[in-house]
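Omission of a single protein chain aside, the complex is shown with its protein chains in their original locations.
The letters A, B and C name the chains in turn, as written, and every chain counts its residues from 1.
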Amino acid sequence: MFIETIVPRIPETDALGHINNNVLSVWFDVARVPIYRFFTPDLIGDKWKLIIARTEIDFIRQIFLDGDVEIRSLVSRIGNSSFDVSQTAFQNEKVCAKCKATWLHFDFDNQKSAAIPDDIRQKLKENMQASKDSQ
Amino acid sequence: MFIETIVPRIPETDALGHINNNVLSVWFDVARVPIYRFFTPDLIGDKWKLIIARTEIDFIRQIFLDGDVEIRSLVSRIGNSSFDVSQTAFQNEKVCAKCKATWLHFDFDNQKSAAIPDDIRQKLKENMQASKDSQ
Amino acid sequence: MFIETIVPRIPETDALGHINNNVLSVWFDVARVPIYRFFTPDLIGDKWKLIIARTEIDFIRQIFLDGDVEIRSLVSRIGNSSFDVSQTAFQNEKVCAKCKATWLHFDFDNQKSAAIPDDIRQKLKENMQASKDSQ
Partner (left out) sequence: MFIETIVPRIPETDALGHINNNVLSVWFDVARVPIYRFFTPDLIGDKWKLIIARTEIDFIRQIFLDGDVEIRSLVSRIGNSSFDVSQTAFQNEKVCAKCKATWLHFDFDNQKSAAIPDDIRQKLKENMQASKDSQ
């Protein structure tokens, strides 16, 4: 499991006085970076190998400006060319939002999906297993 | 059905050269504003009556900077206190992304969900019906 | 002079109930796109020829969510390789913010500034002149 800490920013609030819901999409993305690095260690655009297929976000509790947000991310499914990341955002130790994102390993040169290479598959598996072990 | 046109912005691109996926969350939100106005015509924060419960976004095709994006939004379910909005984003007449968002009518004073008032329910129904008629 | 209309977005508000000040930077950028097109008509990243050198923004009046913002942009200085764009943002016909942005025509291959080509210089001059004529 990867754990990332997000410090909410003033421009991420909205006129309702809390963090705007669209910001969660960005924060969950930020928290998936350690998994993106399995595929592209330096995050360089020219070497990018992933395409997002789907996100589902459940909004459970308001998030406020003045308090760190902790996002826990774990690989929850590994297919042939795709995988899921399941994530939970906490503020003050309460669950505020959950996200499931589906990513596709993509061959940009040939513009089609491609099997996840074995070495990366192994890293995804270790992350998934570590998550189960910690439950 | 509501149809909104979005002009992609340079800062909405990312290092992959297309529109960043998180931006879709914002655009679908922008396109739901006519429905938010059923509940709060002037969009004033103090009179706001909705809470987002869930979003699902399917990313189907890349979106590029230089071309308008059309988003079609329709009410697809009306419950007692919640409703769904189903949306599709097109660029160059091709489907690029789909979204389903679930909103909850909320009584902020008493901090609990509240039945959708009849006059607003009627507007939601008309939008849902009009969508079916146009299919 | 170029005139662009911006429709404020809910996520662009902040907890003070108005449009967050950082958003102005983006809106002024959006309103300069017709001038960017002088240099790169299709806005394609690989053909991009400009580098931003400096922005100055004066914040004069709060901007609220529910009202279009009109941004007027004019070329206010043309140098050998750089030029300035002066902009004013209005809401309800009142001046809300002013911006001056300095851009540099850049030769990305050789990583140095380059003289503005004559045909583009002519377009910048016409914009500057038209602005003076309309005053």
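Just so it is clear, a contact is a pair of C-beta atoms (placed from the backbone, for glycine too) under 8 Å apart; a residue touches a chain by one contact, two chains touch by 3 or more.
On a predicted model such as this, the values are computed, not experimentally measured, just so you know.
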(message) Considering the complete complex, identify which of C:G45, C:G67 or C:P117 is in touch with the unshown chain.
(response) C:G45
(message) For review purposes, identify every residue of chain B that touches the missing chain, sorted by number.
(response) 10-11, 13-15, 17-18, 20, 22-23, 65
(request) Mind listing the chain C residues that contact the chain we can't see here? (result) 14-17, 21-22, 25-26, 29, 44-45, 48, 51-59
(request) Spell out, residue by residue, where the missing chain touches chain A. (result) 7, 9-11, 13, 17, 26, 29-30, 33, 36, 42-45, 65-66
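Quick note on the criterion: only the chains that are shown with their structure count from here on.
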(request) Could you tell me which chain lies farthest from chain C when each chain's centre is the average position of its Cα atoms? (result) A
(request) State the superposition rotation angle between the two copies chain A and chain B, fitting on C-alpha atoms only and giving a multiple of 5 degrees from 0 to 180. (result) 180
(request) Indicate the whole-number Å distance between the mean C-alpha point of chain A and the mean C-alpha point of chain B. (result) 23
(message) As a quick test, compute the distance in whole Å between the mean CA positions of chain A and chain C.
(response) 35
(request) Provide the list of chain C residues touching at least two other chains, using ranges where the numbers run on. (result) 10-11, 13, 17, 65
